[in-house]
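These notes concern the structure reproduced below.
All protein chains but one are shown in place.
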Amino acid sequence: MSALRVLVQREDIDVGAELARLEALGGGGLASFTGIVRGEGGMAMLELEHHPGMTGKVMRDIAEQAAERWTLAGVTVIHRYGELRAGERIVLTAAAARHRHAALEACAFLIDWLKTEAPFWKKEHFADGRSAWVESRSSDTAATDRWRP
Amino acid sequence: MSALRVLVQREDIDVGAELARLEALGGGGLASFTGIVRGEGGMAMLELEHHPGMTGKVMRDIAEQAAERWTLAGVTVIHRYGELRAGERIVLTAAAARHRHAALEACAFLIDWLKTEAPFWKKEHFADGRSAWVESRSSDTAATDRWRP
Amino acid sequence: MAIDLLYFAGIREAIGLSGERVDPPASVARIVDLVDWLVERGNGYVAAFADRTRLRAAIDDRFVDLTASLAGAREIALFPPVTGGAA
Partner (left out) sequence: MAIDLLYFAGIREAIGLSGERVDPPASVARIVDLVDWLVERGNGYVAAFADRTRLRAAIDDRFVDLTASLAGAREIALFPPVTGGAA
């Protein structure tokens, strides 16, 4: 049984506290991925919209899939929504496991699947007043596909 | 140019602070791996010996190899030595990058290479007074070999 | 039978609503039929559903194909491909 922690929140993610929580499970190895808002091309603010009724369920489903696929002591998946500035954290995926490769692979799996399966949409707001929805990328779909049987 | 941070230290590793430092480089994605002492089979204390003149050089060399291989904003590698109890952190590898797969792969590369190339030796001290040096494992050598050209 | 519709991202902006309750005729059997029926309303709906290759849907919080049946559905979400995560 893996300890699953899945959160969808407006607030910042306390990465140190989240990783300490997973460390305490005694897994031996702990891998994490943190996504940060990049401030490229004059982007001033990133708006993250989501499907509130669905996001938590999809994220929990992804976490459960990771826990079935690898032997994990724990899995944490946290995704933010709302208005984020450059340098702010968007997402954290983390996995604790006895073996380092299980932790690292589960962490990569989680972030790949979140990108293509979790109902979030990003809109970039630029300093000059323009704004545009971020288009999905085929490279992300390909990254998810590599985990399919 | 990647920012390289390589430390060999007796003190604990402040994972939250180390990751925040890498986040500030603006890479977009940040992967980390933390190794924790497992308290299995009645192990009370893990003694970590190292070659003080050599460890820092080897670790810097491994970090530079990662920075050559992937496009990284920054790399952090911290390995502890001395007497560690179950639940304590031994090692942290982390990489910040524009692309999440570069960060995750670099992080896996760093921990695989540290295990087989950095001059550290572990001795397990058990509650009943026994102690034994940990033997190297062929699975670790194989893990490093997968990164060779 | 009344169904709750939810719109997200560009679809929401084009239509100008985050959701609405609709009561389509019995001939509207699948999601694609529902979309065709909505497009008949004109303007915002036409723009929202102009590119069907970039339309995705969920019924009662589960992703479905656009050919999925509406039978038994209580809530239908219509949205572009997702773009969460990072880097």
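Note that the chains take the letters A, B and C in the order they are written out, and that residue 1 is the start of every chain.
Here, a residue touches a chain if its C-beta (ideal position, glycine included) is under 8 Å from a C-beta of that chain, and two chains touch if they have at least 3 such contacts.
Just so it is clear, the structure is predicted and the values come from calculations on it, not from any experiment.
Within the full complex, the chain left out of the display is in contact with A, B. Only one of B:Asp12, B:Glu49, B:Glu83 or B:Asp145 touches the absent chain when the whole complex is considered: B:Glu49. One of B:Ile36, B:Ala73 or B:Cys107 touches the chain omitted from the figure, and that residue is B:Ile36.
Touching residues on chain B toward the chain that is not drawn are 35-38, 48-51, 53-54, 57-58, 79, 90-91, 111, 114-123, 133-136, 140. Within chain A, the residues in touch with the undisplayed chain are 27-29, 97-100, 103.
In the analysis below, only the chains that are shown with their structure count from here on.
Touch-path distance (fewest steps) from chain B to chain C is 1. Most remote chain with respect to chain C, judged by CA-atom centres, is B.
Chain geometry summary: the mean Cα position of chain B and that of chain C are 49 Å apart.
For the pair chain A and chain B, the distance between mean C-alpha positions equals 23 Å. Those residues of chain C in touch with two or more other chains are numbered 85-87. Of all residues in chain B, those touching 2 or more other chains are 27-29, 98, 100, 103, listed in ascending order.
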